[in-house]
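Here the complex is missing a single protein chain, while all its other protein chains stay put.
Moving on, here comes chain A:
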Amino acid sequence: MDEYDEMYGVQDDFDDQFADELDALAQLEEESSNPGKRQKQLPESDIRDVEHLLVDPSITPKAKRKKQDAGVVKRLFNSLQTHESKAPSQSDDISPPSSPEHYETPGNLRSTPVALDISGVATIPETPRRRPTAAPASLHVLKRPPLEGEYVSVTDSSGSRIYLRQTEDTGTKVVDSRLLPNSQGALGLLAVPIGVLREQEAERRHQQIMEESQRVTDLLTSSVNDELVQPESRGDGENYDPEDTEGRTSRLWVDRFSPRHYTELLSDDFTNRCLLKWLKLWDTVVFGRERKSRPVRSDRQAPNQKSFKPNQPNQNPNRFKTKIEVTEELLEAELDQYKRPKFKVALLSGPPGLGKTTLAHVIAKHAGYNVVEINASDDRSAEVFQKRIDAATQMKSVLGANERPNCLIIDEIDGAPAAAINILLATLNRKDGHGGEAGAETTKKKKKKESILLRPIICICNDLYVPALRPLKQQAFLLVFPQTQPSRLTQRLGEISLEQGMKVDSGTLMSLCEKTDNDIRSCINTLQFLHGRGHKQVNSKTIQNVSVGQKDQNKGLFHLWQAIFQLQRTKRKRIGEGFDEAPGSGSGAQRFQHILHLASSSGEFEKVSQGLYENYLSMRVRDPDLQSVCEALDWLSFSDRLNHVIMHGQNFSLMRYLPFLSVTFHFLFAHTHVPRISYPHSQHEASTRLLSSRNALSTMLADIPACIRTRISQLSLSLDILTLLLDIICPKLRPVNPQLFSSREKEQMRELINTMLAYNLSYRQDRTPEGQYTYILEPRVEEVVRFPGLPPRRQLTYQAKQTIGREMEQEKMRRAEQLMLQRNPATPREEEKKRAAPTSTRNHQQRLENIVKQTTVEIRPEVDFFGRVVVPKPQKPQPTSETGEKCAVVSLGKAVGDSDVWFRFNEGMSNAVRRNVYIRELL
């Protein structure tokens, strides 16, 4: 039962999983039957103006078929004008002939005797141009039977007999073979047997009558429909147009054979399905359709599970989800409040030529959207981008036939500026102003300018990891394109080549796919190129020798390094490597060329050489006497010199010698083992660390007083001074209060502090991640001079550092005070007062002022303000303080301003009590 259930479930799953696809297929079938209908309809609609069709035969495919018939008919009418009676309209039809042959026939006829029988006429029109007009004619019309060759004897009315030579004119072969099933060697000189012609004519007339009748009925029933069908049929005609001769040469095969339907897509099915599903999620909001299959499925599954597996609410709750499942789940996610899917944007990414753009277009069209595309060729500056997004998502074409909603496809988004992407994001995240119920407000929203996004957007990029795309990635439904399957690609290529009359076997096509890394576009272009060059028969040799098709793309550094360090097995024929399949395919010259090609196409010589440098020593190469290592290093230093010259002399012509480094490394270190290559970090790391050490040194140097600064430089600091200096500033101190130091110890302490101040060193309290407090030396020069693996130097204890730190602070203040005194010999009190003046507008005083205001009745604030504050300063006159009331205020203010101590209740703050304190009082 269980099994059955599972089976059932599987089937169910299949149904559900592929519901969309089945849906799509069903629709497609409808569509594909539609064209049939259309084709049936086509004559009905068109027969109305058959004349017009016949006049301009290139418009519709139908007309083409007609043309042949018409051609036959024309000839018939020409030759057998008297024989057949026909509708008057038909004779009108014929009047503009499809080919000029017809007009030339009379001219040709002139050269021959007048009374030729009809059969002669029939042959002559076929070869009008080939026959030279005057002189050759006499050669063909003879008095006597010709000595060689066949001839026809003709007797005219007067009885004289002439012989017409039968010429093997090539012109006869030009005659359309379809029309001449038995023309060769037949005595009846008519191109087509008269019976056949009659049949054709009868059939045609019958058809015409049928069409005519149908047209009439159609006109009666659906006169409106006709108009709608017509443009579509014309569009259809355009689709087939390229099959015409003039399109054959001008259009790229890539365009001509690009898929037009979902089923024709070459890209990975899963990807296609996902995108389609995602797009279908929009149906609710865009078309107002409800999603059908999803709820049904969950309903159906739920009871099943409950009835049979009550203890397992989920089939596989603790299994890790595969990527596919995650993607599926994303698609199953609930719609948001506006019934939009969770991800408003789909982001397709993958290497070029996999059909991303095609997929987006086909699916959007398939899902019933009108595709609006923005790509790199458009202006994508922020404003224009905004305008275009709005135009595409908010508006809808009202004119013309495609009243379908828009689907915006932003191609090549990885090249767009970050500003444009931000705008896109803003559009995505736009919230409806009212929030609330979405359904009721949709009508209102349309009127507002800033309405929410209600149309799907598909973005396409090659590189998913462009920094500008980072914010978008989080909000987008990501679809990474896998490689196209070579088998499918080969099959398609086979079809194309067959259609174009090229003979290519599948092995060749496989090698073509391999050469182009399954790039569809590149494959087809290469095929067309070969076709255009006149290759009708292509084998794998040609494919390999032709220099197009191989992408000059960046393979990535790791690929290059791997190619350098790994010796290729030669049993498999490689495309990139072996241009000629000579027996010695692994020969030195070939490897040389291969690596050189790879290295020079990568372009990042600096990074490449760094990678080589980092990895070459860990290669498993037997090198007992270190010769190859030495040579490799010689090469490295050579390339370093090259680089130096290139950079300093701007001499870029030397750059061509840089890739040879890779070749050397290949020959020195390549091995059949798969190399384990790590990304080169060390040089970057080293440069950052060097920079940080330099910075530490320069911060230290920056504040060293000039008299010492002149004696030291960064170099001497790092080479000689610093290590020893750090030793010197770690004297042995008794772990007691500095007050209890002996005079000698005090002296030592003083010197220590002097030194530290002189060299701009100080201790700063810091908290380690473990929560312990430490004192660290600032600037952090310790790291500059200490080396790992050496015995640790003696460190001061925490207490000692604390003591030193405190003493240093005091010393600094003392010095600052001294300096100030030196500079301004004026009395410090004066200065303090001066300083007090500008600080008078501090918060607490303003607060006090307010309090005072509340207690007293009517005071002008300025008066109060100045009166109170300026009290200690007699030079500032009190403006107006005569009245008694004011005096009370003033006295209060005075009380506040006069005393050194203020009190204010200030919740949660430690500065409740303030007092002016001078440094010298503390020291």
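As a working rule, contacts are C-beta pairs under 8 Å (C-beta built on N, C-alpha and C of every residue); 3 or more make two chains touch, one makes a residue touch a chain; residues count from 1.
The rule we apply is simple: contacts and distances are computed from a predicted model.
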Name of the absent chain as recorded in UniProt (options "F-box/LRR-repeat protein 13", "Replication factor C subunit 3", "Ubiquitin-conjugating enzyme E2 W" or "AAA+ ATPase domain-containing protein"): "Replication factor C subunit 3"
Option touching the unshown chain, where A:V674, A:L740 or A:L790 are the choices: A:L790
Options A:E383, A:E751 or A:E809, residue touching the unrepresented chain: A:E751
Touching residues on chain A - with respect to the absent chain: 613, 617-618, 623, 625-627, 629-630, 633-634, 636-637, 640-641, 643-644, 647, 682-683, 686, 689-690, 693-694, 697, 701-702, 706-711, 713-716, 718-721, 723-725, 727-728, 730-732, 751-752, 754-755, 758-759, 784-790
